[in-house]
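In this view, the complex is presented without one of its protein chains, the others remaining in place.
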Amino acid sequence: MTTKLLTVSPSPHVHGDFSTQRIMLDVAIALMPALLVSILYFGVGALKVVLVAVVACVLFEYLIQKFLLKVPVTITDGSALVSGLLLAFNVPSSIPTWMLILGALVTIGIAKMSFGGLGRNPFNPALVGRVFLLISFPVDMTNWPKPRLLDFSFVDAVSGATALGKLKEGVMMGETVDKLMMEIPSYIDLFVGNVNGSLGEMSAAALLIGAVYLLVRRVISIQIPMSFILSVVLLTGIFWLYDPSRYADPLFHILSGGLMLGAWFMATDMVTSPMSKIGMIIFGLGCGLLTVLIRLFGAYPEGVSFAILIMNAVVPLINRSCTPKRFGEVLK
Amino acid sequence: MLSSIVSLSLIGFVSASVLFVASKKFKVYEDPKIDQVEKLLPGANCGGCGFAGCRNFAEAVVKAGKLEGLNCPVGGSAMMIEVGKVIGIEVLASEPLIAVLRCNGTKANAVAKINYDGASNCVVAHALFSGESGCPNGCVGLGDCVKVCQFDALYMDEQTGLPVVDEEKCVACGACVKACPRCLYELRPKGPNGTRVYVACMNTQKGVVAKKNCNVACIACMKCVKVTDSKSVSVTNQLSYIDTNVNAREHGPALIGCCPTGAILGVKIAGIKSVKSESNS
Partner (left out) sequence: MSDLKTFPKGGVHPSDHKLSSQKKTLILPLPKVAKIPLSQHLGAPAVAVVKKGDQVKVGTLLAKSGGFISANIHSSVSGTVAMISEATDTSGYLKEMVVINVEGDEWEVNIDRSTDLKLEIVNTREEIIEIVKNAGIVGLGGATFPTHVKLMVPPGKKAQVLIINGVECEPYLTSDHRVMLERADEMLVGIKIIMKALNVEKAVIGIESNKPDAIEHLASKTKDYPGISVQPLKVMYPQGGEKQLIKAITGREVPNKGGLPIDVGVVVQNVGTALAVYEAVQKHKPLIERVITITGKSVKNPGNYLVRIGTPVIDLIEASGGLPEDSGKIISGGPMMGKALTSTEVPIVKGTSGILIMTDKEAKRIPQSNCIRCGKCVSVCPLGLEPYLLYQLSIKRKFDRLENEDVMNCCECGSCQFTCPASLPLLDYMRLGKLEVGKLIRSRKNN
């Protein structure tokens, strides 16, 4: 044919500027402040963990798509990059490299690809990887290095328990919260990130900066994080008022552990969270409730990952029961 | 130790009795013939009979007590005779059928004038426009028929852009007939030794217009009627149709030879190149 063919397609003939790639890139950008803080406190080790996790996740996705499933390779959509980043943010910076690579394999291979790849996984891949590692290697996964500001030496850091861990242990031993609070970092430390903890979860401030960026870019909406955090505040508040000597105050609970990371970045994962606004609120409330139950009464000091994973399983049910109101619905 | 054995046995016993009572009390009587008929059926749940699944078909057969309007095209004549035996009636053997695509608008015959860029679905494209070649009756080539075929008997030929029926696998369930928005499929008898002849065109436009869009369109020139008789070949709506009873061996060569545009195709007819089909290769 010499003449050029006209294209015919059904309307709409234009497309907005939203794309999966852009969303994933935005999430990655939003995680950068927290990454910076952890490099400041944990040194080059943190950077190494992040790089290994990201490269491993992207590589596993490429290998599985190319050679195992023989489907088009979609690593350029950035979802493996985000999974890798989030996995790295959820492990201690002292984690052995082989363990991290194993975690990446579980994240991509089991939690994502076995369900059919991006968009089809019922559970947050990075959290599945994290929980797998936590259950399989509890010692390494709870060996938190102490933060040392701007110390880039490769000397093994002194390790210790997280604030939540210390609190839980202490309360079990029969000590009062007041006394324990002396030993654990101040709220300011918790806020800026000068604490023991997973690589990316320590600094509430840095995570909030990223969260604001995501909100502005309309990648996430406020419903899930808000209901998640508010329900934690409410529930821990009730217990705190009931017995301040056994339960810590709400501010401590929202600043410590993985709550900020979980609420803003993990629970809001589009694939594994509900679609409607009401559904999102229910999802956030469920996450908050479960987190508090595990933190106060469970065997683990921290419950954000488990809470989100459990609520992930409920998402299809929430989606089916929270349908939006149809326009012009005739009320009976 | 002892208490656990006793309590577990007790639980088992109680549950068993509950189940026993329930199965007696809530038993729904079902005609055993339904099971017998269902066992005979292919079990593909293809929907070719018009029912949701084989079980529904079996229920309908037993309930009706006759086979009028009820047929499982997949099981074929031999199986329907068996089904007839179960419900106590005699069934006459019928000829095996096969799905035939009545369009030969290949990429070469019907050259694309427009580029379609939408959902890969024939119904969507059909509702939108007349097709890449411009022929409003021709195959859109997006493979709805391939998607609905439960028997893997259809595949898209990348070169021609048309679907191909696999003679060995096609059971004439009729799913493709229903799926095609342009009604291009017809279930025709396989023919003696697999020989058959048919008009591979559904274009009802006037000859001049039809030829503009496709080289092998039927232009209703009536030549095919002249070489046979008006009973075997009929022309309505600017389109020729060869009756399914026409003996392909006898009339095939003449019919195919007379068509000026090559709209008439034959399968396994002596001296004539067959339409591409799996069984020939």
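To keep things simple, chains are lettered A and B as they appear, and every chain counts its residues starting from 1.
In the analysis below, a contact is a pair of C-beta atoms (placed from the backbone, for glycine too) under 8 Å apart; a residue touches a chain by one contact, two chains touch by 3 or more.
All values derive from a computational prediction rather than experimental measurement.
Engineer: Given the contact definition stated above, which residue among A:117, A:193, A:210 or A:225 touches the chain not shown here?
Structural biologist: In the complete complex, the chain left out is touched by residue A:117.
Engineer: Who touches the missing chain here, B:130, B:160, B:228 or B:244?
Structural biologist: Of these options, the touching residue for the absent chain is B:130.
Engineer: Taking the full complex into account, what residues of chain A touch the chain not shown?
Structural biologist: Missing-chain contacts on chain A: residues 4, 6-16, 18-20, 22-23, 74, 77, 79, 117-120, 270-277, 323-330.
Engineer: Considering the whole complex, not just the chains shown, which residues of chain B touch the missing one?
Structural biologist: Within chain B, the residues that touch the unshown chain are 113-114, 117-119, 121, 123-124, 127-131, 134, 136, 148, 205, 209.
Methods note: only the chains that are shown with their structure count from here on.
Engineer: Can you compute the centre-to-centre distance for chain A and chain B, using the mean CA position of each chain? Integer Å is fine.
Structural biologist: The separation of the two C-alpha centroids amounts to 52 Å.
Engineer: Could you please specify the touching residues of chain A with respect to chain B in the complex?
Structural biologist: 1, 5-10
Engineer: Where on chain B is chain A touching in the complex?
Structural biologist: 111-119, 124, 128-129
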